[in-house]
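Of the protein chains in this complex, one is absent; all others appear in place.
As written, the chain order gives the labels A, B and C, with residue 1 at the start of each chain.
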């Protein structure tokens, strides 16, 4: 049985994993880079190993350093969290070679699901619906034939492509030939390879994913869906479960396919099958995330399961105790991701020192964070500060609760996405549960331009600033008039005045 | 419908009520005494009214001042929280007279349940089991006869009694007469009245209470039990639900009696029927609390109901939507009360300024508090800082989670009961769920004398203190050497060094 | 004498009429407020006016400039004193662009594309700064000469730290 786990991560997810370790009586080992010495995961862990400079390429991403720390600490297992090395097949292999348990799936599952074309093929073979499309095509006539088969609109994509190059959306029949040629010539110029493939274009789809758990005995279950369509630049912003779009029938079908998808790669551990879903509830496999998902807490809340403990039990070789037909979704949960960013300034990251933090408390609120007053959010990593998760009996009550929690959540020192998130909760489309991945674009005006400022609130802002300005002027005059005498004592007095 | 609620309370319960108001779109009005101007309930509320000096007898307990604030603010209703005016029948009457909704039961219910002898009679009439005992007795022969009927041990109590005077425990037959005479003479001397009554003495009972909800249409339901036997000087310290003692049969019986008890006084609102229960699961009505209970959150968590919202809906005259046979207990919840007190120094209250607070986060943790960094806990009120509530699928996991949450919960500036609570979670009797109201006394040695200090940890404490001492010496030398020149700037620099 | 205070695009005239500890009577554009102003935490004010409770967070950017956050709204507030007025009038002569380029957020210098003495054209990128994996290019708005470079590639920088001086 696992007795000591090294958590190869930082920030809120490192803390989240360590909490479950602590509940299981497992010793937790932190690793940290130069700029993370004061990070909460180092303070919370039982042990902590320094692994190098701040850039993650020189610390959190260096397999040798992680393995060294694991061996030095005598850890039986490594939990990779999300990001960093969590979907790195080489790392999983290396752990195995060194006799350390990798808390995650086999490197085979990571590799298969990590490559888009292999994953697609594997899903087709397993009978899981994928976005209608072609294999690799080099001949123009074949391409035209295939496009007509699939039906417009389609995306033409270079197989060697990336970064949007060699990609064309075709919506009208008259544009087929010119788009094909443009995509191919662009791909040839950019990658020296004009092979392309065709995919059905799904406009403004929903992004719905299923949580799955598989053990090493071949049992796989799903823990229902998460609706993740509130996205900005393909980054999830708000997630909820159950999805307002879902019907019991479609849920059952998609859940069964998610289980089939995981079984196709002998999946063990926690994983997520992502689907895109159109307005008519047609769904297609998009990809699999072979790790814990950022938004896993909403599933934990409505299903009543600790997914990290499940991961550890599975890594211990235990059989799943949860049975598919005993699981149910209870109530409604929503997660908001709180980022250190400035919504009024094109969501520019806003690192800096946390001066004050008031965390939302009370009924139905879960808060997964890692920052504290005086902590400086490093510039090297993801600007996620915390995740706010609420639960309530109904979706309507959950939205009201999220607004209440966002109201109470105050952070000074850095700009955060809190006002923007609150605005999402007030957007009519969100309130009605009628939204897809186009939500933020469609509602950008409402989201970005809050109600006209009341003069009254403006005046209160003026009062605060002016009183503070005057008090500081007096303070300085006071200090100067003392002519530096007894400066330390004076300073101490002011310090305590300033603080309280 | 209620649009604006005045919360006639302070501290964590004021905040807790305001949170539900906010979720319901109800404006909240705070009242505050002199020492509560900086209190979080004033900052969180939409409106705030000053009601006088710090001693509660001059502010929170003054009916006229509360009513004035309610009228001035135009509040439709008053929520009394717990303590203060929450069980004051006169206050409930006054609200009614002033046309303000009192969020609580009728003054009749408060009065009936507030008087021990009337409550006892009402329960006997309703068929609810009470502790076997007598009516008022003045004749010694009658008393002896009654004692033999009830069976030893018994308590002899002066009807006019209080504060332990005129009270005798009788365990042996030979002591009956002398005890009776002693009680009567003591009562005569102390109160000028030698009337007594006899009650069966239940040694080290369990304290188990049932949450009930009644509406104004005559519907009453119960939301199962809370086990509250971990008490110190009759103050609850830890509560949990379900009770480890309970069986489904007894739960059903006691629940039915709780409903009958509430119906006997036409109860509307949230209330609690307290029972004492012996080891053989014999149970007796003890008293009814005609208000929200401190420990209500554990019920909210396992049943999935917001009790404050229920109270407000009932006060609005709505019919209960919850049906008894649809309710169930889901998982296990534990609450720990975090007090500003010094467990190593006879639990002496420890008011003062909160210097740092790190709140426990993550899965399954609810935190109901009101303090913040820089806040000074006033000396005038109850030293409750917050309530930590955890939920898990099983009792075992809930205990592990509470230990994890207590580990992460750090408060500096004041002493707290956190180490003592952690010790309770580690006590074998608690872990086994085999405990009654004698728990703390029985386990006092284990609870008060933690494991021998490791020299290693002592040495780390020395290192921290010595390094801090040296750094401060250097800091002062530095300031003195600067001879007061440029003192303000220097002070600022030090200040930021000190803080971060 | 009233003080000028700029809040976002509005210019307000503000005067403290009287003050007794936390109780402040203040006039803003002729409207009178009786406020109970208490700093509950460093930079966090609780203000009660007509029994309405307000929470205001201040971030001082310098002696007279504040970012002020109320719930869901954020303001730039500037106390316009004699010194600011003078600086403002000078700046206006200087055109829109400041003579010192800086980044509004902390980060790291990825690349410096110029050297001292270079003549750069309007729209040329001078320096690239990265923060949290996002790179921002800083360009000049007019033809300029690079007068001084205060940082080097790889440097970690603070918000508003001078990076490049132009003329």
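The rule we apply is simple: contacts are C-beta pairs under 8 Å (C-beta built on N, C-alpha and C of every residue); 3 or more make two chains touch, one makes a residue touch a chain.
These numbers come from a predicted model, not from an experiment.
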- Give the labels of the shown chains that the missing chain contacts, considering the complete complex. A, B
- Query: Where the complex has a chain not shown, which of B:266, B:422 or B:438 is the residue touching it?
  - Reply: B:422
- Absent-chain contact - pick from B:114, B:153, B:244 or B:352: B:352
- Note on the structure: From B:166, B:242, B:255 or B:413, the answer for touching the chain not displayed is B:413
- In the whole complex, what residues of chain B lie against the chain that is missing from view? 344-345, 348-352, 355-356, 379-383, 407, 410, 412-413, 419, 422-423, 450, 453, 457-472, 498-500
- Against the hidden chain, chain A presents residues 30, 37-38, 42-49, 72-73, 372-375
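Definition applied: only the chains that are shown with their structure count from here on.
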- Maximum centroid distance from chain C, chain identifier (CA atoms): B
- CA centroid of chain A to CA centroid of chain C, Å: 32
- Message: Nearest whole angstrom, what separates the Cα centre of chain A from the Cα centre of chain B?
- Response: 39
- Message: By the touch rule stated above, which residues of chain B touch at least two different other chains?
- Response: 44, 372-374
- Item | chain C: positions in contact with at least two other chains | 41-42, 55
